[in-house]
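One protein chain omitted, others in place.
Then we have chain A:
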Amino acid sequence: MSSSSVEEITDQSNDLFTQDGVLLKACSGRPVNELNSIGMLCIVQNSDGTKSIEWRPSDIITVCAVQEQDWALVNAIGRRQRTFSGNLTADYATARARIIRMPLNELKIFRVTNRNQQMSFSNKVGVWQSTFFFQHGNAEVFIAYLKSHVKTAKSSRDRNTYLVVEPTDETRALNRSFTELDIFQENTTDVVWNIVSNLKERPYETTMEAFSKLSSIGLDYNSGSQLLYYGNEASSKRDVSEEVADLLTKSMVAAEEAHSVTKSDEYEVISMKPTLPPRPSIPRSTPLSQEKWEGLQDTLGRVTEMDGVKQLIFRGGVAHSIRKQVWKYLLDYYPWHMTHAELKALQKKRTDEYYCMKLQWRSMTEGQESRFTEYRDRKSLVEKDVNRTDRTHPFFAGDNNPNLETLQDILMTYVMYNFDLGYVQGMSDILAPLLLLMGNEVDTFWCFVGFMERIASNFDMDQAGMKHQLLQLQQLVMFASPELAQHLALKDSGNMYFCFRWLLVWFKREFSLIDIMRLWEVLWTGLPCANFHLLICVAILEAEKEVLISGDYGFTEILKHVNELSMRIEVNKVLSSAEGIYHQIISAPHLTDQIRIILGLTPLGTSAPTEDDDAPEATGTNCKDNDAAANVSTSGTDMEEAVLEYDGIEISIVTQTVWALLA
């Protein structure tokens, strides 16, 4: 969770865009057995600022997910090597050697075929170097993103072919050379066309045959060093005439064409735009009442049905009268299993600790302060923000409001508690509702600590945590709402920056204080999956989809529109649709590992044992969510399971006790 580990990465690159479920169909220089494997096609930014298209085989992705539970892993590749040992290292190295990477500044031409499901790339006209098949949906979103990184012009000869143009006037020149080269001309040497003629009949085998023939005579048809794949960079000398390589590519092109005509059953037949199953409408329930809450504690005050309590809270929130109590548990200040007596002792201990830390900064003399710039800066930053926190709410309004001073004291003490993180803007927003509810300074502080544990990565110096979440959100939107994803990509908004405020302070600015309490307590349960807060984003955006698309909103309009949703979102409605979306996603037949990983589910592509459980405080945001998700999905050890059904969808597993309470 520490941000320092991120800085240790040397070979660091950032994913700007990723698309799962992309099949490697062809790649010059690749052994045949590597073709047709599934992976992820990405646009990445390298550590030197340049960008590349990168394809990673799926096994590498799932290996990563199992090994590394760290949110900071925007790019899994760089740090992998550090943490791997034994077999995994070997597996990893093999997988890594299969990564395909093409620098964007060398990309010259790409084309889209097969009803937009297939893309080929090259760094020179006349040869296709790699071809990918988009298993889920099509390449449109990918292309939209690609176009935001390179400037393209459609080929005058072939509407499906794009030329990458330099920001100079090379367009025309290139276009001409393209025409002259006439790369799809019909006159070809016999060898290849013999093969090609067979394609209509048996496209798959014929292509493979062609490959094996060509590779068996020792061809190294890697046509240039630009298309790198790890582990083979040195041996990329060409010892075969370019023509043969060209012909091979043509045969593949022809194979594609043949395929699109004959629809051989060698190829998986995949529906063009996989749609999600219909969204179940799941009613919200009533808040956890005082009665129920008391019924869930044993005589000594222990809460024995933690999972059940969380289920109830997830379904309906917490009644305001008991929030103050229940939040202490939800925010890990009070352990669920403690008796009243134990809690009392704990509270005393925490009170002492708090005042001890508070004294540390309180006892600083003016002289000390004047020689301690970093401390002074933080103090004044806190001061400025406290004065701008929820001042319209009566609890914080007016001059010399003592509650502002309490905010200040808690935040300054938090600086002493976690000096490495210090104070970052947004924290005062997180704190205000806690103080409003708790009233008590010490309780508020420890609840704040608990909340910060979950979202500390939002405040990283390098913003890696935020960037990672924005990327995950992008992936979820692409899966759950492809048309919206495409629109955003076309409007240069695919980076999802317009959701920054939502994520940084968990929607604090979007809801009234009373509504945010409801939303937060539901999110703290970690149900029904990891990163449910991202599905809240998806739900809000999905509800605005029509407006954004039909209004043809651009970058600025999208940002404005999203900012202006503040205070106009119904919390219960959004919770309900987010849950509906969750069920749509997990029951989608084309659910990918990428999405599974985001939602804390076990990826299918892995054979390695899942060690999620003992991942040491894995992700700032997600670790608890993961636990919770695991608890839900494992049909309980000491739990009798019961399944709630609405519209034929399984909603949750609850214990008999809770089931009875729910009924």
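Here is the rule we use: a contact is a pair of C-beta atoms (placed from the backbone, for glycine too) under 8 Å apart; a residue touches a chain by one contact, two chains touch by 3 or more; residues count from 1.
Basically, contacts and distances are computed from a predicted model.
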Omitted chain (choose from "Ras-related protein Rab-7a", "Origin recognition complex subunit 5", "tRNA (guanine-N(7)-)-methyltransferase non-catalytic subunit" or "Pyruvate dehydrogenase E1 component subunit beta") - UniProt protein name: "Ras-related protein Rab-7a"
With the missing chain put back, one of A:298, A:462, A:546 or A:570 would touch it. Which one? A:462
Per the touch definition above, residue among A:18, A:114, A:130 or A:389 touching the missing chain: A:389
With the missing chain put back, one of A:381, A:517, A:534 or A:591 would touch it. Which one? A:381
Touching residues (missing chain, whole complex) on chain A: 6-7, 12, 14, 16, 45, 49, 148-149, 151, 167, 171, 377, 380-381, 384-385, 387-392, 424-426, 428-429, 459-464, 466-467, 492, 495, 497-498, 500-501, 504-505, 509, 556, 559-560, 563
